[in-house]
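What follows is one structure encoded as structure tokens, with my remarks underneath.
With one protein chain withheld, the remaining protein chains of the complex are depicted in position.
Here the chain labels run A and B in written order, and each chain numbers its own residues starting at 1.
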Amino acid sequence: MKRFLDLADLQREEVQELLDLARRLEAHPEPQALAGKILGMVFFNPSLRTLASFQAGMAKLGGTSFVITPGQGTWQLETRLGAVMNGAAAEHVREGIPVLASYCDALGIRAFADGKDLRYDLAETAFNAMAAVVDKPLVNLESAVNHPCQALADWKTMDDLGVPRNAKFVLSWVWHPRALPLAVPAATTHMAAMRGMEVVVLRPEGFALPPQIMEKARAAAALSGGSVRETSDRREALEGAQVLYAKEWGSTTYYGDAAADGELRARLTDWCVRNDWFAHAALDCRLMHCLPVRRNTAVADEVLDGPRSVVQREAYNRLTVQMAVLYKLLKGI
Amino acid sequence: MKRFLDLADLQREEVQELLDLARRLEAHPEPQALAGKILGMVFFNPSLRTLASFQAGMAKLGGTSFVITPGQGTWQLETRLGAVMNGAAAEHVREGIPVLASYCDALGIRAFADGKDLRYDLAETAFNAMAAVVDKPLVNLESAVNHPCQALADWKTMDDLGVPRNAKFVLSWVWHPRALPLAVPAATTHMAAMRGMEVVVLRPEGFALPPQIMEKARAAAALSGGSVRETSDRREALEGAQVLYAKEWGSTTYYGDAAADGELRARLTDWCVRNDWFAHAALDCRLMHCLPVRRNTAVADEVLDGPRSVVQREAYNRLTVQMAVLYKLLKGI
Partner (left out) sequence: MKRFLDLADLQREEVQELLDLARRLEAHPEPQALAGKILGMVFFNPSLRTLASFQAGMAKLGGTSFVITPGQGTWQLETRLGAVMNGAAAEHVREGIPVLASYCDALGIRAFADGKDLRYDLAETAFNAMAAVVDKPLVNLESAVNHPCQALADWKTMDDLGVPRNAKFVLSWVWHPRALPLAVPAATTHMAAMRGMEVVVLRPEGFALPPQIMEKARAAAALSGGSVRETSDRREALEGAQVLYAKEWGSTTYYGDAAADGELRARLTDWCVRNDWFAHAALDCRLMHCLPVRRNTAVADEVLDGPRSVVQREAYNRLTVQMAVLYKLLKGI
């Protein structure tokens, strides 16, 4: 494996191999597997799980890592091609990124959506501008519309818990004070579809996932025997659900328009997952969330502190699956 | 040892064991003792010594570490139970802290006093909310009213220098432009009492240590044969002192009231330790300070650059004692 940028770049069998490797390394640690190997990570945006779990994962395999956070101890980096750099950014990614790649054996990059122009973000313009100048193994630590590490961790979490491949999986929009990126909803919908699940995207009007994201997920479902549909009817969506995956994202109707988005979401504060959401779900329906989650606005204490919540296991699995990804990337297998 | 949160959790014999282990590791390094072990650290507040010495200590024992600084490369974390999270904090410690604990073999947390409500701070409300959700070995990297790593380092420093167990130990308030937390004064007073010393807390009116802190120290003194009292009479306090421990803290009479505290301290700028403070002290009386120290406002150059100052040795002993703490926590002994 040369790059880990998108679960859609892999066949289902390859995902299965990664998950098998993750389980093998959990059961039989290999503390010297990556001895002498260095992971470089560039964070254009904040991180907690990714930052900690990749460093821990490298350490558990005997390797090391370094972290660069542009704008914080490092100057800002420009991503636009052809830019006349007379503003705040002191360096272009066309210099900075290959330089960092030359210091390490694999590079990880986090670059959230710009949040202004949907087409720009859907095309992964910023991330791809950087990926194009990296000749080392590369990991997507979350880009404008993707988060493959989270998707793989969530897949393993459902496997760990025995959630059937064809179970009903509901991705539900939940409230947040601001518009958040589409990376996790897009990656989650695709992952669940690729896993063969009956995927329902539950969201209020104005928050439909863009057609490109839905089509990509449907293409994965067609190969796996799953399905993907969307609705704004909460009752119908959650009927018989075995997984409720809560996630916040911004209005796609008013993408990049904070005022219009804000007006829309001001009427949606009841989109906070409470115990009564599960009234017609499967008895053992799980609550998933990629974290960070805002308590009592996105998901209530009663749910996060109750038996349905598997968010800790999801977060822990970031470590286990990323170790498998690093292993394959850095062993060149 | 499962946790290192408060020197008061240990018997004197256990403190002695830690100090013996620290000395043994100084004399006979064990560069592979913690091979494969990972320390995670969360800093809600700035750090220099703690940040550097814990990383160095893990490395010297063959382990590794990662650092998370909420609000700086990581979003802010909410600590209040039941909070409706529609403000700045994107994640609650009830998620974030156990997630980080799941990535490492031991976790360290720094969370200074809130500085508004004395009862809230004395109860270690914020730190305890986090400690409650950690199931890995845990280290207090300084909490609202405690700093056990500093206290242990100071104990060892006095042992190193041959300061008698029953020597006169004066903790003196010194000037600072702002109200600082009670963590070090509280931990220091308790440590010196537990060591068996004749402890005098020297402070101006308005800065008496809270009764809970004095009582805890007196309880330790009762077991060790030491004593604890307080005064605002500098001459009398320093008479025959063998240690002058300088420290800044906020008014306890006006806790959380910056204006009243400021008015009070504006008249106290002569509380800057100068050579003449030692006129009636023991000839070899030492100047201790946990650092950071402001020169020529808290302690004068003439003292810090003179022969009495042992602040460098105190700081160096942060490394030696913390290596012992890490060794015991991570070896599970």
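Heads up, the rule we're going with is that a contact is a pair of C-beta atoms (placed from the backbone, for glycine too) under 8 Å apart; a residue touches a chain by one contact, two chains touch by 3 or more.
A quick note: this is a predicted structure, and the numbers were derived from the prediction, not measured.
Interface note: of B:Lys2, B:Arg24, B:Arg274 or B:Arg294, the residue touching the hidden chain in the full complex is B:Arg294. Summary of contacts with the chain left out: across B:Val15, B:Leu34, B:Leu51 or B:Ala241, the touching residue is B:Leu51. Of the candidate positions B:Pro177, B:Pro211, B:Gly225 or B:Gly306, contact with the unshown chain belongs to B:Pro177.
Mapped onto chain A, the interface with the missing chain covers residues 35-36, 38, 40, 64, 66, 68, 70, 72-75, 78, 82-86, 89-92, 94-96, 98-100, 102-104. Residues 29, 31, 43, 46-49, 51-53, 55-56, 59-60, 64, 69, 72, 177, 291-298, 301, 304-305, 311-312, 315-316, 319 are the ones on chain B that touch the missing chain.
Everything below uses one rule, namely that only the chains that are shown with their structure count from here on.
Copies chain A and chain B of the same sequence differ in orientation by 120 degrees, per CA superposition (steps of 5). With centres set at the average Cα position, the gap from chain A to chain B is 40 Å.
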